[in-house]
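One structure, pasted below without further comment.
With one protein chain removed, the remaining protein chains of the complex are shown where they sit.
Now for chain A:
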Amino acid sequence: MATGTFAESGADLELVGITKRFPGFTAIENLDLFIPAGSFFALLGPSGCGKTTTLRLVAGLEEPTEGKILIGGKDVTNMKSYQRPVNTVFQSYALFPHMTVLENVAFGLHRRGIKDAVAKAHEALILVELDHVANRKPQQLSGGQQQRVALARAVVNRPALLLLDEPLGALDLKLRRQMQLELKAIQTEVGLTFLHVTHDQEEAMTMADTVAVMNKGRIEQMGAPQELYELPRTAFVASFLGQSNLFTGQVVASTSDTISLDIAGNHIVVPKARAARHTGLVTVGVRPEKLTLHTETQTHDAGQNVLTGGVVKDVSFSGVSTQYIVSFPDVGDIVVFAQNMVFGPVVHEGAIVSVSWNIERGFGIEDHPEQAGKFVPDDNTASIAVAQRKALSAELEGA
């Protein structure tokens, strides 16, 4: 890459048919990805999903088994990491212990022969509010400070593409917010392309323009955070990105705009435009905060889905909202988030309630219900409703 100059702007990143196999397992399976210049792209997924491997492939720290990597339209697949216009903020920080903070930050600038390297390093340290420790060694700093030095060390190079490997994990909430804002500011100011790898869905959603949810070496779904949240296409996305109530049932009726499912005798209506599949056994879902809890029996209202006869199993108060787990016979447990408009919870455990939601809020996912069970072993990312109901029905059959 050109020495002595900074990247003028961010660069596109394109992965074409990337496969990475390690002895014994495949980390990434035929991945295609395009990240436009100047965007803030988040790769979100549980640990072991291949997101860090993807990042390391882009950084040049691993070689793909198959496929091509292009940065700014240029094929860098066979370039070594030091030749790529890319910098990484490592999860482990990897600050050089034998150098001072300042030397660490100026390291990349010196290697590229950039003028005023020390002055620029100081600027970067001022940005992360650590200029007062410039002459200390990294091990004399706290974890959060080290992380900020690692950020400064990467950002100071103004790379066309900045890779962030869970960079804010060790920071407390306040600092994390502050760094999120600063990162966002740097990104928009210089127009750099950011590829941010994280398992923190909230961080991904608040910072990124585009989020890709990754699972088992594949991208499950990609899009703007709001789009992903409101219209998840798979059970994995629905339950990894926030919480979802999922129901599986046979499609019994279909109009020009909606499909109607039979869920243990209840009719659940979902707009066709928001459902991936329109016939046969279909899984549909709704976000817990879209549900309304009723203590009086609810009459069937056009435009509303209603489930009646639920028993409140659990009430947990969390300040802004209260989470209710309502158990419906034959349907399973449903999670409801209700804003605390009055003081405290409105119902208590054991109460008989019904829930309703606007049919426009439901979504239908494309997974075949038989396959949905594959998430069961992974507790964090399990499709909660599907897994729980399957376990429950197995128990009922056994009894």
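General observations
The definition used in the following text is that contacts are C-beta pairs under 8 Å (C-beta built on N, C-alpha and C of every residue); 3 or more make two chains touch, one makes a residue touch a chain; residues count from 1.
Everything below uses one rule, namely that contacts and distances are computed from a predicted model.
One chain of the complex is hidden; its UniProt record names it "Spermidine/putrescine transport system permease protein", one of "PQQ-dependent catabolism-associated beta-propeller protein", "Succinate dehydrogenase hydrophobic membrane anchor subunit", "Spermidine/putrescine transport system permease protein" or "Fe-S oxidoreductase". Touch with the chain omitted from the figure is made, among A:T88, A:Q201 or A:T322, by A:T88.
Within the complete assembly, A:P97 is the residue of A:G24, A:P97, A:G265 or A:G280 that touches the hidden chain. Touching the missing chain, out of A:A59, A:I259 or A:V284, is residue A:A59.
Listed for chain A, the residues touching the missing chain in the whole complex are 1, 59-61, 80-82, 86-88, 90, 92, 94-98, 107-108, 111-112, 137, 153, 157.
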